[in-house]
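Here the structure is laid out as structure tokens; the discussion comes afterwards.
Removed: one protein chain of the complex. Kept in place: all other protein chains.
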Amino acid sequence: MIIVLKSGVSDPEVADICQRVRDLGYQPHTIRGEVKTVIAAVGEERGQPDLRLLEALETVEAVMPVQQPFKLASRETRGEPTEIGINGVTVGGGRVPVMAGPCSVESEAQVLEVAEAVKAAGASILRGGAYKPRTSPYAFQGLKEQGLRYLAEARKRTGLPVVTEVLETESVELVAEYADILQIGARNVQNFTLLRRVGETGKPVLLKRGMATSIQEFLLSAEYVLSAGNRQVMLCERGIRTFETSTRFTLDLNAVPVLKKLSHLPVVVDPSHGTGHWDLVAPMAKAAVACGADALIIEVHPRPAEALSDGPQSLKPSRFAQLVRELRPVAEAVGRTL
Amino acid sequence: MIIVLKSGVSDPEVADICQRVRDLGYQPHTIRGEVKTVIAAVGEERGQPDLRLLEALETVEAVMPVQQPFKLASRETRGEPTEIGINGVTVGGGRVPVMAGPCSVESEAQVLEVAEAVKAAGASILRGGAYKPRTSPYAFQGLKEQGLRYLAEARKRTGLPVVTEVLETESVELVAEYADILQIGARNVQNFTLLRRVGETGKPVLLKRGMATSIQEFLLSAEYVLSAGNRQVMLCERGIRTFETSTRFTLDLNAVPVLKKLSHLPVVVDPSHGTGHWDLVAPMAKAAVACGADALIIEVHPRPAEALSDGPQSLKPSRFAQLVRELRPVAEAVGRTL
Amino acid sequence: MIIVLKSGVSDPEVADICQRVRDLGYQPHTIRGEVKTVIAAVGEERGQPDLRLLEALETVEAVMPVQQPFKLASRETRGEPTEIGINGVTVGGGRVPVMAGPCSVESEAQVLEVAEAVKAAGASILRGGAYKPRTSPYAFQGLKEQGLRYLAEARKRTGLPVVTEVLETESVELVAEYADILQIGARNVQNFTLLRRVGETGKPVLLKRGMATSIQEFLLSAEYVLSAGNRQVMLCERGIRTFETSTRFTLDLNAVPVLKKLSHLPVVVDPSHGTGHWDLVAPMAKAAVACGADALIIEVHPRPAEALSDGPQSLKPSRFAQLVRELRPVAEAVGRTL
Partner (left out) sequence: MIIVLKSGVSDPEVADICQRVRDLGYQPHTIRGEVKTVIAAVGEERGQPDLRLLEALETVEAVMPVQQPFKLASRETRGEPTEIGINGVTVGGGRVPVMAGPCSVESEAQVLEVAEAVKAAGASILRGGAYKPRTSPYAFQGLKEQGLRYLAEARKRTGLPVVTEVLETESVELVAEYADILQIGARNVQNFTLLRRVGETGKPVLLKRGMATSIQEFLLSAEYVLSAGNRQVMLCERGIRTFETSTRFTLDLNAVPVLKKLSHLPVVVDPSHGTGHWDLVAPMAKAAVACGADALIIEVHPRPAEALSDGPQSLKPSRFAQLVRELRPVAEAVGRTL
């Protein structure tokens, strides 16, 4: 940590801060500049008391960390990329799997129809929501356990592993019985109890970035899962909130190379939620693969204008099939396969 | 809802959309302009299927709601302001109570010391966190039930009612046993299961706005609590995330008059989290009262530079006492008392 | 326009608003819903008085436009994409040209060195700043006319057309004498006098999106240039300002398909300014091409750590050459060439 002192701080005040630094377990080095005095506090920052509390002192202007606060998620801890295997599908390797399916599981017929269609089109994992976090209490909230059973049936018929969202700690066990990948939604990215609980299951986790979650906070949320002993975490960019209203969110593809630089965990991109419009899904899916995404997750519905949720951002199966065809050469152009 | 069609849509296509509107339970009115055709769909929008799914059609350019989607939280449902009584303290009336206390409960001595100090200074409600949502898994996570017991002891000694955060559904009952007000933190503002659960307790709820929660979404989160049968909801502005980094968050005081225009629920302001710097708390607290806040919630710690969380934004008791003195004339200037 | 009235508005008040709508040259259609009354105002909105001023009435809740406010920039006005020819290079066609060069022109030797290098690597247009808009008055402000002369010399030697920024109305003529493309920087995107002036020159214009410019505002800025009689406008996405600090700006690639859907103008992407870090330029350049960008503009400097501006986001010539090689298959994957 670097502690920047206010101008005009006296020698005894500097000594007092140095003593506090020592008391917190760090070694202080004072550097007196022409204008500012700074104290470099040397020591392992992670897992230690946060020196930023020294900002509470009137003699301190700012405290600036020099290390990233996450450890297990960091490239410095593990150099090679993490590969996660899910019933024969690998996320994080040379192949870029596509997860696809409806936003919500609406009926057995619907989920089976979509599962067959996306499998035929080239998807390797089936997505579908049984527990739905909805902004309004008056909106469809999901079929819950019934929906999980339909997903399991679709897996049985198609062989596609299933990713589905877990909304709350009480249903972690139940969802983990049915799902191959536990999804943590954007609104739960800092639901730390839930993160620990899914960490304890040992199941692969798809962790979505929140709409106002910084990259650093996102990796700290992953750290909650990792530090519970579960190394199978996929990071999913799904759009952040900005001033722009022509898209539902602003899909932040910059996050892909940034995350891959800082972390060894695989990165998934969700262009459906990220843009909110079906006609933007294809170009942004291609862009995601081009900048290094390890997988995609895409909403597909046979009749989007009748969907119980997220119709406007869902692709029809025929368009999805065309997108998969168009994605193949893009993956190859960056040295991967689809 | 207003459905704006794409240019060049044919008559049969318009008829198809009108039929879909009828099927969803609304009455369509078509208006043909020089450039655009729009369909006004007349009917009660709340609690009904959301016409926005028609955006999934290729013939539709946009669907624009004309009603606010919340009902119980709305001024149109209830004209007069809601007043919430907590052991003799009223939030939402002519008096502007101040809630104060440490970010985290750290020890019995600490919470008792702060409780006595803030009571002497003029606070009417004691705040303090026993369950702490921390960005990093390596940071102090709170004393949990032990912390609740210390808060209860502080209430016994000072008579101050207690507001404390509930982090997860499993501990709602436990926290509700000890607390007078259940706080839902910013990171849980769209944890819909938790919202329903605190709604079912019937206890007063302090609902914090998330860092990327729009006013409309915020009121829909309140609607979850209200629709569980609990009318005692306080809305708390605590800073949103913007590009500006000179403050930890951007305290959005505009939310105060906007919320009071749209809703009958009382509005609380948290200048400590909203700014992140103790020396900005006083001016922003005064501004909050001046623009109509119904209550304040402020972090106070006897030794901020040793606090286990949020030291940099905590006031020392003496500064807090001075702030309360300075707030009184501001409250009176806008026709209220402190 | 759709005018949404407040609940409880009386018949004479509705009549008054309808009369105001007529006075402003529109035909009103009143639709009475169960909860809300709305008035649809039919007529050409563009170039007409803006009905949004009716929001000033206490009887009006909101006024919602149904047409995009730009005309000449719109796909509805011109269906086929605009191609812009610059000395034999076409922007907006099947080929995706790369503009490259230093942020600032620093010396004749430097610009000649870079120009030769980027040409050899496959760039088709030379970029370089002679007039520099710098956040601090103490930073290097550019070589001005001297810099323009060096750029012209580089063009003479390499044959590459030159794009360079024009900062102020007084120097439009001078810059237009030397440059092949006039660049309007992000900070001038709403400098309307400058937009008109470059419009009058008839020279191709590269218009950069501002860091807080919405897509709609961006196209209205283009409309200023177009309505001055100049149809040769390229729209350049270069990063918007969000809460995320791991990149200098957030390159908003969603803007590429959104702009191409709304407008016929070609879209250029600047991954150097958009990310601010040289090691993010390559992945984001590939993503830009994959989602449909018509051209790229990239900063290249022989010795970035000695650059007078923007060193951290500049590529060395060897890395640039490698990027161009890697971009070719990506362009082909989406049916284009580089």
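Some observations on this one:
Letters A, B and C mark the chains as written, and numbering starts fresh at 1 in each.
Following the convention adopted for this analysis, a residue touches a chain if its C-beta (ideal position, glycine included) is under 8 Å from a C-beta of that chain, and two chains touch if they have at least 3 such contacts.
All figures in this text were calculated on a predicted structure; none of them were measured in a lab.
Residue-wise, the contact with the chain that is not shown comes from A:Ala40, picked out of A:Ala40, A:Leu112 or A:Ala176. Looking at C:Glu116, C:Glu217 or C:Glu332, the residue that reaches the missing chain in the full complex is C:Glu217.
Counting over the whole complex, chain C has residues 20, 46-48, 50, 52-57, 69-70, 133-139, 167-170, 187-188, 190-194, 196, 210-212, 217, 220, 223-224, 227, 240-241, 277-278, 304-307, 311-312, 314 touching the chain that is not drawn. For chain B, the residues in touch with the chain missing from this view are 212, 214-216, 240, 242-247, 250-258, 261, 274-275, 279-280, 283-284, 286-292, 326, 329-330, 332-334. In the full complex, chain A touches the hidden chain at residues 2, 4, 7, 29, 31-36, 38, 40, 42-45, 62, 64, 66-67, 76, 241-243, 245.
Everything below uses one rule, namely that only the chains that are shown with their structure count from here on.
Central chain (C-alpha centroid nearest the global protein C-alpha centroid): A.
The chain with its C-alpha centre at the largest distance from the centre of chain C is B. Where chain B touches chain C, the two copies mostly use the same residue numbers: shared numbers make up over half of all numbers in play.
Taking the mean of the C-alpha atoms as each chain's centre, chain A and chain B sit 26 Å apart.
The distance from the centre of chain B to the centre of chain C, with each centre set as the mean of the Cα atoms, comes to 38 Å.
Those residues of chain C in touch with two or more other chains are numbered 242-243, 245.
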